[in-house]
Each structure stands twice: as C-alpha cells, then as structure tokens.
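The block that comes next holds chain A.
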Amino acid sequence: MRDLYEVELGELETLLREEGELVDRAIRGALNALARDDLELVDELVAFDDEIDSRYLTIEQGIPSLLARQTPVASDLRLVLAILYINLHLERIADYCVTVAKLVKLAQGLPRDAGVLEALAEMGERCREMLGTGLADFHARSARNFEALVDMDRPIDRANRKLIDRLIALGPDEAQREWAMRMILVSRCLERVGDHAVDIGEQAAYLVRGRFEEFTDASHKKSPK
Partner candidate 1 sequence: MTEPAFSLRTSGRLRRRQLVNRLMGALALGAALLAVSVLAIVVISVASRGASALNLDFFTKNQAQGFNPTGGGIRFAIVGTGVIVGIATLMALPLGVMIAIFLSDLASPRLARVTRLALDVTNGIPTIVIGIFVYTIVVAAHGQSALAGSLALAIIMVPLIARSTEEVLLLIPTSQREASLALGVSRWRTTFGIVIPSAMGGILTGTTLAIARAAGETAPLLFLTSLGTSATADSNPLHPLQSMTYAIFNYSEQGDPGFQAKAWATAFTLMCFVLVTSLGAKLGMARYRKKMGG
Partner candidate 2 sequence: MEAIRTKIDVAGQERLSTSERETVFEARDISVFYGDQRAIDKVSIDIYRRLVTAIIGPSGCGKSTFIRTLNRMTDLVPSARLTGELRYRGIDLYGPGVDAVEVRRRIGMVFQKPNPFPKSIYDNVAYGLRILGMKKDLDERVEKALHSAALWDEVKDRLKDSALGLSGGQQQRLCIARAIAVEPEVILLDEPASALDPIATSAIEDLMHELKRDFTIVIVTHNMQQAARVADMTAFFGLNVTPKGSREGILVEYDNTEKIFTNPSDKRTEGYVTGRFG
C-alpha cells in the first residue's frame, strides 16, 4: 500500500546516503589538503561542495512537498523529520570542510608545526569516524552507538582546547603566530564538525526510540530542537 509514498521516502533517504558519502569525502579531502598543503586539492574541494549543495537543496524541497501531500505519521513522520535535520547537519559539515580548505590556502607559505598538524589530523579522523557511525545507525534504524558517539566527542573537545594552549605557546614569530591563528580556526571547525556528527546520532536515536534525547554539558549548550 502507499507504494508511491514508500518510493518517495526511499528516494529521500537514498539522496541523504549519497550526501553522507560525499561529505565523508569532503572531510577526507580537507584533511589531506591540510596535511599535504595541497592547493590544487583546495580548489577541487571548493568546487566539490556544489555536488553536496545540490543534494541538500533537493532534499530541502522534497520534504515540505512530502509533508503536505502525504501527511506522514508515527515512524514515517519521525523519519522525515530526521532526514530534514540530518540534511542540515551534513550541509553545515560540508561548509566547515570548505572553510578548512580555504584556511589551508590562506596559511600557504607559513611555517608549520608537525605536532599540531598531527593532532589536527587525528581530530579529523575522529570526526569522520563519528559521522560514519551516526549515519550508519540512522540508515540501519539503530541507536546502538548513540552513547558511544557522545563519548567520542569529548576527546575532540579536549584536543581542541589543548591545541589552543599549544598554539598560543608557539613563539613570537609573526609568521608563526599567523599560522597558529589559522590553525586555531581549523581546530574550531573540526570541533564543530564533531558536534554536528553527534547531532546526527541524536536524530538516529530519536527515530528509533520515538523520544527526543539530547545532552547538555559544561562546554557547549545545545538549544532544544
């Protein structure tokens, strides 16, 4: 029954899955560009963002249409709302990737610190892992890893703060200081990516459990959705 409706829901979820994969590639690309100081990659990444945007827009437009025409209820309603929010979070993550790429360009030619770069790479990998887990849970309709996801975010927040301390201590050199400031921004972007990944996990849990649960902690407050 409601075949057309099922097909529509399926199409939205497929688009979301594609978008997730593209965003994962974007994160990898941004991290690579940072590690290798690769300007060509930066340009590619900026162009690549259009791919993600087009899927974002299609989903954005598809959802009100579905809501109006099909009046989804119960788990269908939660699914549509989850798709809506995950779509937003993915788009924000992609934007942060572009920001990181642009920061790499701006930091061109400045002296780099290997330790800082390694720490940033690790943070980035963590984020990728979290995004992958959250999306996998969503597509599998499972909330298995939600608690773990929340735990994975904390080290990122800690790493961010440690990094800032380290960058401040880097040295009096003006070039070094400029690089440090750029890297602080990169760190901040990655930390935000991590937050969005947790939010995606929240949506997966909501879909499965039928209740909305969020967490608050001292370092960042979430506004109720």
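With respect to how the candidates were assembled, all candidates are chains of the complex that A comes from, given by their letters.
Annotations for the structure displayed:
By our rule, contacts are C-beta pairs under 8 Å (C-beta built on N, C-alpha and C of every residue); 3 or more make two chains touch, one makes a residue touch a chain; residues count from 1.
The model shown is predicted, which means the values in this text are computed figures rather than measured ones.
Screening 1 or 2 for touch with chain A: in this complex the touching candidate is 2.
Looking at the complex, you find that chain A touches candidate 2 at residues 1-2, 5, 71-78, 150, 154, 210-219, 224-225.
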